[in-house]
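Right, I'll just put the structure down here and ask away after.
Note that one protein chain of the assembly has been removed; the remaining protein chains are unaltered in position.
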Amino acid sequence: MEEVLYNVLGAIATFLVAFVVGMTYGGLNRKITARVQNRKGPPFYQNFIDTLKLASKKSAIHHGVMQHFGPAFLMVTSVMSLLIVPVLTHNQWFPNLNFHGDLIFLLYIMVFGPLGMALGAGQTGNPNSAIGITRGLSQMVGYEIPWVLALVALMIQYHTTSIVGLMAVQAQSGTWLMFSSPFAFIAAVMAMLGMFSYSPFDVVIAPAEIASGPASENGGKYLFTMMSSGSVFAFVKLTLYVDLFMGGADNIVILLVKTFALYMIPVLYSLTTVRYRTEQSIRWFWGWPSFFGLLAILQAVIF
Amino acid sequence: MVGTPVLFIAIPLMAAFLIPLLGMIWKELVRIVPGLVLTYLLILSINLLDHVLAHGPIVEVIAGWGPPIGINLVFSALSGFLVVLMEFLGLLVWAYSYRFKRNVDYEPALKYFLMLMMLITGSVGIVLTGDIFNMFVFIEITSISAYGLTAFYKGRNSAEASFKYVMMGSVASTFLLLAIMIIYAQLGTLNMADIANKIHLMNPTLKIVSYIFFVTALGIEAEIFPLNGWAPDAYAEAPGPVGAAFAGIVVKAAVYAIIRYTYTIFDLSGTFNFLIIIGMITLIIAETAAIRQEKLKRMLAYSSIGQMGLVMVAFGFGTEEGVFAALFLMLNHAIIKSLLFFSGSYLTYNSTDKKISEVNGMSKFLPITSLLFALGAFAIVGLPPFAGFWSKLAVMTAAADSNMILIMALVLIVSVVELVYYLRVVNRVYFYKKEADVKPKRPTVNALIVMITLGAIILLVGFYPDAVTGLLHKASAGLMDKTQYIHNVLSVR
Partner (left out) sequence: MNTIYIIFLIFLGGAVFTYFAGKIHKVLQDILFLVSILVPAYLFFANVEIGQNVNLTLGGISLSWGINYFSWLFSLIVLGLGSLAAIYAVGFMKGEKRRGYFYFNFILSIMAMTGILLSRDLVSFFVFWEIMTWSSYLITIYNGNKVQSIGIKYFVFSAIGAYAMLMAIVMVHHITGSFLIGDMIHAYPAMALSMQIWIPIMFLMAFGVKAAMMPLHVWAPGAYSNAPMAYTSVFSGALSKMGIYGMTLVLVTMVNHIPQGVWFREVLAWLGGITAVIGTLWAIQQDDAKKLLAYSSVAQLGYIITGIAIGTELAMLAGLFLAVMHALFKGTLFMVVGAIEKQTGTSNFTEVTGLIRKMPWTFLSALLAIIALAGIPPLGGFVGKWMLYESLITSNHYLLVIVIFFASTAAFLYCYKFLFGFFMGQEEKEWAHVKEAPAVMVLPMLIMALFMLVLGTFPGIILNPINHGLQALGYADSYKHLWDTSIILNSWGNKVVLQPILYSIAGIFLFFIAFLTWKGYKNTRFISTKDISSSGEVPKEDENLTFSVGFMQPFYRAVEPAMRRQIDKYYNAFADGLEATFEFLRRIYTGNGQTYAIYVIVFVVVMLLFKDFLF
């Protein structure tokens, strides 16, 4: 019983860290983007202010039960994947379900939330939400291909399908997988561009076009939940990449350095490009990224 | 024993003379008496068959002249089976035709029932006789009745169809006579057993020529391609029940004759392959022609031709299994195709063109007839658990045991074609809207009983094939054992 309690407490602690880090990164993103565009930009803690404001608001209306469930689904996904991805190695304060954290499980639990959210957004009846969702799902099919190619390459090269297993491989050999499986890393990073849906892959929310898409009918607490879940999820994704390709992290500082470095890739790439149409982005993912993914598999098979 | 095989010939002939006289007493008698005759003959044939299965074949000598000089009739398991089948179908055709068209006068009715009876008698004679010239006579009796029945409706088309039939039939007679002449000139005998005994003495070339003439002559009656040009027209223009009689009775007799010549009389090599080849060609051409037909009866006619082709193929395997399969097919074909002709006639009763499109939506008006037609269609394409399946399985088994894989594949591919056109019609009956100007006609009670009987037999054979397989096995064993046949006939004094 005590163990369960510790686990729950640990999970809450993990969640708080993820929330803070994710929010800060989001704020930094806005700041950096602004500076590159030669604006002053909001302070890096602007996201905290926004969420606090949203959380304090009261909603007056709803469109049905699923609208309530939608953000909850999203949150479940973020927390579940947070529990499965090992945050820090050798640290008892981040004990989670990662002892059986399996990659394929993670792949599937990661779509649980978006799909639930999509249902919630669907019930609002706003056509923009549905349009955004169809774009998002289509784009997901696009970037999942290089992503899975990369993961399969790792799995077959190191004969394990678990995240912990892959981390153990790196600890044993002392080399990060981004060096020993470079093609997989390239493919995975390219897929990550899609996962973050920053420009050029931001057709999903396209604020000026479809009024932020899925989120368009949500305000107040709903939007707060969605935003915080998004931040946590961003942290999870970055941590996962660090775990898979950069040998994980022993303490929080190393984790922050590594994740921030990774985070800069989609942020900076987004500054240099303009929005793709959905089919363009799908085809983009099935082009070079998938090619690198195939190279990765080839490498895994040959070596 | 309750009778002798000669009664199968004698009673109907006698009745044929008496019926017009009886008709003077009461007009209805011309309709009733043929039925009574057929009923009696059916009972007789069943009794004889029962006896034969227990005690071996009966060889009946006519007029005291023993074989090989005199005429003799052979009632074995094989011929007995066919006779029972023919008499049974004959009875059903009679029962079905009874008051088939309400407005038929005395005169046509007299002709119709007389000719029907003679058609059956002739066919039974072909099966029973042990003498090739005698067979010629019976073939003529059958053919002439058939010509008359084809031309029963006095229209232009019927006359044309009948004329084509007459033309082909006379060609057939010519070739048959030529073949008989060659045999008689060579061997000096007309008795089948005796010919079979002496066939090795014959000039090989003449032997082949006479076989070819026989096959040509009988092939015209047995609807072998390309000799079957008359068949679709005759089936289409004759009254519905006559189609059943043709498919169930006449063709069976002709096929029996070919088989008797091939299996018992001639000892040529390659005849079995020949049967397979012509059977396959007939099957393929007929079934592919059937799918493109616009008239129901023509479709059934082509289907019938195709089935007989398949029977030929099965006989062509030359094994006992093959013969068993072929006999099973003949049985099923006789029952099922008759049912199809019977029910199909009512589905297109009032139409002049007998177009397939005229059966649309008939299920609402003729539920039982439609159901039986569907049953027949399902059975004839060989879907279990109906009768057709077991014969198809038997054919396939026999083919596999003879290593005829290509033949199997072809037969099965053709079966798919067959399936398509039958299902198309059944779908029309059940799922299409009735055409406005078509007036459905409810079947008479006797017709309904006949059709239900046939349907019941289909189900019975389907669920319990043992009801017939024992008999068929004996019959096929009898056909395969040539020396026993010769011995049986020639030992009679």
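Letters A and B name the chains as they come in the text, with residue numbers starting at 1 for each one.
Everything below uses one rule, namely that a residue touches a chain if its C-beta (ideal position, glycine included) is under 8 Å from a C-beta of that chain, and two chains touch if they have at least 3 such contacts.
Bear in mind that the values here come from a model prediction, so they are computed numbers and not experimental data.
J.: Among the options A:Asn47, A:Thr89 or A:Ser162, which residue touches the chain absent from this view?
T.: Answer from the full complex: A:Ser162 touches the omitted chain.
J.: Can you tell me which of B:Ala16, B:Val61, B:Leu218 or B:Met396 touches the chain that was removed from the display?
T.: The single option touching the absent chain is B:Met396.
J.: Using the document's definition of touch, tell me which of B:Val59, B:Ala289, B:Leu347 or B:Val489 contacts the absent chain.
T.: Only one of B:Val59, B:Ala289, B:Leu347 or B:Val489 touches the chain omitted from view, namely B:Ala289.
J.: From the list A:Ile131, A:Leu177 or A:Val267, which touches the chain that is not on show?
T.: A:Ile131
J.: Spell out, residue by residue, where the missing chain touches subunit A.
T.: Contacting residues on subunit A, toward the hidden partner: 58-66, 68-69, 71-73, 75-76, 79-80, 83, 97, 100, 102, 104-105, 108-109, 111-112, 115, 118-119, 122-127, 130-131, 133-135, 137-138, 140-142, 144-145, 148-149, 152, 155-156, 159-162, 165, 211, 216-217, 221-222, 225, 277-279, 282-283, 297, 300-301.
J.: Mind pulling the subunit B residues that touch the left-out chain?
T.: Residues in contact with the chain left out: 160, 163-164, 167-168, 171, 175, 205, 208-209, 211-213, 215-216, 219-220, 226-227, 229-230, 232-233, 268-271, 273-274, 285, 288-289, 291-293, 378, 383-385, 389-390, 392-393, 396-397, 399-401, 403, 405, 408-409, 412-413, 415-417, 419-420, 423-424, 427, 430-432, 464-466, 469, 473.
Keep in mind that, in the parts below, only the chains that are shown with their structure count from here on.
J.: Measure off the straight-line distance from the CA centroid of subunit A to the CA centroid of subunit B, and report it in whole Å.
T.: Spacing between the chain centres: roughly 79 Å.
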